[in-house]
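Comments concern the structure below.
One protein chain is absent from this view; the other protein chains keep their places.
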Amino acid sequence: MSDKKNKKVRIAFFDFADCEGCQLQLTYLNEQLVGLLDHVEIVNFREVISEKSDNYDIAIVEGSITRKHDEERVKEIRKNAKIVIAYGACACIGGVNGLRKKFTQQEAKDIVYKGREFPLEAGEPRPVHDVVKVDYYIHGCPTNNEETIKALKSILIGKGYQPPTYPVCVECKLKENVCLFEKRQVCMGPVTRAGCGAWCPSYGNICYGCRGLLDNPATQGEMDILKKHGYTLEELTQKFETYNLCRMMGEQNEPKKS
Amino acid sequence: MQSKTLKKGKTIPADFLYSPRAATIIRTKQMTANEKFFEIGFDDGQPLGQQPGQFIQLSIFGVGEAPVGVCSSPTKKDRSTFEICVRKVGTFTSALHRLNKGDKLGVRGPFGRGFPIDELKGNDVLIVAGGLGIVPLRSLINFIIDRKRDFGNVMILLGCKEPKDRLFTDEIDEWGNMLNISYACTVDRAAPDWKGNVGVITTLIPGVHIDKNRTYAVVVGPPVMYKYVIAELLKKGLSENQIILSLERRMKCGLGKCGHCQINHLYVCKDGPTFTYAELKGLGEAL
Amino acid sequence: MSQKNLNINVEYLTRVEGHGNIVINVKEGRLQKCELQIIEAPRFFEAMLRNRSIFEAQHITSRICGICSTGHCMASIKASEDAAGFTPTQQTVLLRKLLLHYETMDSHLLHAAFLVAPDALGAPSVLPLLSTHKALVLMVLGMKKDYSDLCDMLAGRHTHPITVCPRGFTKLPTKKELQKTKDILIQHKAKLEKIVDLFTTLKLPSFERETEYVALTHPDEYAFLDGEITTTDINSLVHPHDYKEVIHEFHVPHSTSKHSKNKRDSYMVGALARVNINFDKLNKQAKAVATALNFRTPSYNPFMNTVAQVIECAYCLYDALAIVDHLLKVGINYDEVVSSWPKVDEWPAFKCKARKGVGAVEVPRGTLIHEYTINDRGIIKNANCCIPTNQNLANIDLDMKKMIPEILDKSKKEITLLAEMLVRAYDPCISCSCHLLNVEFME
Partner (left out) sequence: MRYVSLQKNKLSQFVKSLQKKYKVVAPVKKENLFVFAEVEDPEEISIDYIPTILPPKKYFLPQHEKLGTFVKDSVSMAETNIDVEPTVLFGAHTCDIEGIECMDIVFHDSPLDPYFGKRKKSVIIIGYECMKPCDEYATCVTMDTLNPRAGYDIMITDIGDKYILHLNSPEGIEIGKNALFGKVTNERDMKNKLLKLREDKLKNFKVLLDAEYKELNKIFKGSYNSETWKDVGRKCVSCGNCTAVCPTCYCFDIYDDVKLDMSGGERRRVWDSCQLDEFATVAGGENFRKERSSRQRHRYYRKFDYSVIKYNKFFCVGCGRCTRTCMADISLIETVNSLTKEQKNAK
């Protein structure tokens, strides 16, 4: 994958059901982006450029897959790309889109499209790996540029990228934040995969679990902690659900290391 | 107390402890689907100066480091090179497998405590190798062969999953032909054309004849193997001090600092990787 | 007029946020079909909000759209606070205004310089401009970087801000950070002038269609964060709670997306609507920009939306500076830091008002409204979000219907470009609108 033949690696971006916030992160890269462009060529980035191409090495896929048509499109992308990277919470774990699964499709339609007589195509929100094979994951809602760069570099030099298997707390403590639990608040950090640099706790908010539950989360331990802090079981599950409902509803787990 | 005089932002040489020495791959050989053999020489021509059983930290910049045992003997004719054999299991090892003759890599070490050569001298040696365990043991075997008159009888027991997994097959036959060296091999499962033993390695032990008063057993293999082999060896009457093992743990620094390889109070990288069973017995995390 | 046949289908319209198609069908010189289709997957945010707490509503709704996340946050927080009966402090209001200004400037700048300017300069994207207008492109990139840094300081990040939540901020800027903010903003004065200069040289199409303009208005300020609804067709103020008096959502047979109208068949929201309605309330710097760019109210040219955006950039910059100066003078009260959720000792007994709350905010693309009905634990039982882009969809269609026949003598390529430019002029944000829009493929 390296630039041995001095051929630039061609990267294409695609988005599905999502807010496009993760793609937007890349526009904040600036000088770094320029450095990266020495090695890669961006051939598809709908939000910024008009040209399109089907000839690419790496496909960075953002968003959850919902409708039949999207399914076909992502399969086509998989066919064209050597490497598929799921980019952002919606693509990696379903993210907030999963919340829709609290309702049946019909219920959701009734709530949002009351009085509509025309047909409406929707589908079950799914992380990308539920539809096609994913090679690497860049988690987060939104993704963190530092991690994105780290992952892209690692993938480009051929070592691949494995996101941390430890919880957000690890990064949080290294930053010497006052733990939210010590401020009488509750946090999802202990069961959430790190890699964001404890973004939210560093700014005084709780971790909402956007990077997905750990492979081996201490769910019982975290539940005990929350219960001790006066949360009911229902409120507690809600906390886990914000980003992780796709996984919690028993859809295919994120595959372990590739 | 020492005087404290350091100036701000002083540049210090990257310390040799953490900085690899430059080396070049002289020769490679694909041994099996997953194992590759490398002959490596330092660019400054210096010998590695290892003891059998010691290991090095290999380094590919940008990818990282990994510990590997040295599989050549310090008595090897061309002292300016050494040999390793690595199984592809993860990121680093995959990157290493992509390297070939002429490629450069970094080497730190040798590290750790090798096999207790001085104690083995003058005694019989029973070598028990499971799977990849033959790799570090090869350096001991070759050492013994080169210093044959220093040692008594040598028996080699080899075990692996399937016949195609056997490493150093050409050399093994040679070892078998050597005076005073006997060897037996077994596989866990085999195709019908396999003529050798079938079964786990422990099944070979009851059949070997050893003089329990003058035999050391040197055992290297996957973690699961040790418990059973040790039980068999104890049955043969060997004492805990006569059983020598080499352990594998996650490692980062190789210097007894980073903590990854710790087994109870022992650091595998510094106190080991070779231990006598007596040293490990009773340590909850060792075997 | 020519007897032309024309079939234009721009799939996956680029340089807008979200997925949209433009379909134009002309037969023998007569317009058969002309619409902007929204092909983004529906995401059902109103359903997702059901049974969630007001303390996470802004976190969830910010994910409606990455570009407009700050706007959604603000509308959501205001709806939550309105319902639950929390009143933000003066300091909180100022900081929220500041954040909203960053968002507006960043969004307008991106749109004006990177999405519209290439069209006006005849380039397919901003990348070729790197060689022709390198200094300017780099300057705008630098400004964008600054906005992202400013947002980082105040909100933790630009996309999906972290520190903003009902009742206040979870982290307050340090004095050093405020000082740095001021330094950055001061540098932007000169940079903005360069942008204005660029726009004096750009030629925007001269197309006009009179329509109704809708925006918030406020007696004391140019309305962004607070205000009541008004339009150019009515002479009264409508309380946000009564937004449905103005914003009538409806389904149309030719399109599967929800459109909005008031008295006419369509109306427009966004920078042009705001400047048309609230011109008086602009600060002098913004008015000067309006003069420099030949902007006269009322303007009926939708392409002038971009110019209105540049005018607003000036307003926001100088208003932001005033806010920062004020905060530096009075100092930040750090006791006002709030927790994003009630603390664990307050939580089991937490009670609030159970009623409906509405948050109406002017975000870059227009009036954004969130409406929540909550129970006394602050749990949302019903939610509705009214998205600016949606409100503009009917107006875009009608503009196209008027414009296409006027330009039929041009080549297909030119027509396509103009149609795209028209849609882009509205700066539509389709991710946003798609939380309730559908997909339909025209083959």
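Per-chain residue numbering starts at 1, and chain names A, B and C are given in the order in which the chains are listed.
In this text, a residue touches a chain if its C-beta (ideal position, glycine included) is under 8 Å from a C-beta of that chain, and two chains touch if they have at least 3 such contacts.
Predicted, not measured: the structure shown is a model, and the values here were computed from it.
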item	value
Visible contact partners (per top-of-document touch definition) of the missing chain	A, B
Touch with the omitted chain, as defined above, among B:K29, B:K101, B:R250 or B:K281	B:R250
Those residues of chain A which, in the complete complex, touch the missing chain	2-3, 32, 35-36, 38-39, 149-150, 153-154, 156-157, 165-167, 169-170, 173-174, 176-179, 181-183, 187, 189-191, 214-216, 218, 220-222, 224-225, 228
Touching residues on chain B - with respect to the absent chain	1-15, 17-23, 59, 61-65, 89-90, 93, 104-106, 223, 248-250, 252-253, 255-260, 262-265, 284-285
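Throughout what follows, only the chains that are shown with their structure count from here on.
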item	value
Overall pattern in which the protein chains touch one another (line/ring/star/complete/other)	line
Higher-contact pair (C-beta pairs counted), A-C versus A-B	A-C
Chain centre separation in whole Å, for chain C relative to chain B (CA means)	66
Between chain A and chain C, centroid-to-centroid distance (C-alpha), Å	25
Set of chain C residues in contact with two or more other chains	none
Touching two or more other chains - residue numbers and ranges from chain B	none
In the complex with chain A, residue positions of chain C that touch it	12, 14-15, 17-19, 40-48, 50-53, 56, 59-60, 63-67, 69, 110, 114, 124-127, 141-142, 144-145, 148, 155-160, 162-163, 165, 169-171, 251, 253, 256, 337, 339-341, 343-345, 347-348, 431, 435-436, 438-439, 441
Of chain A, residues touching chain B in the complex	157-160, 162
Residues of chain B touching chain A in the complex	62-64, 91, 95, 98
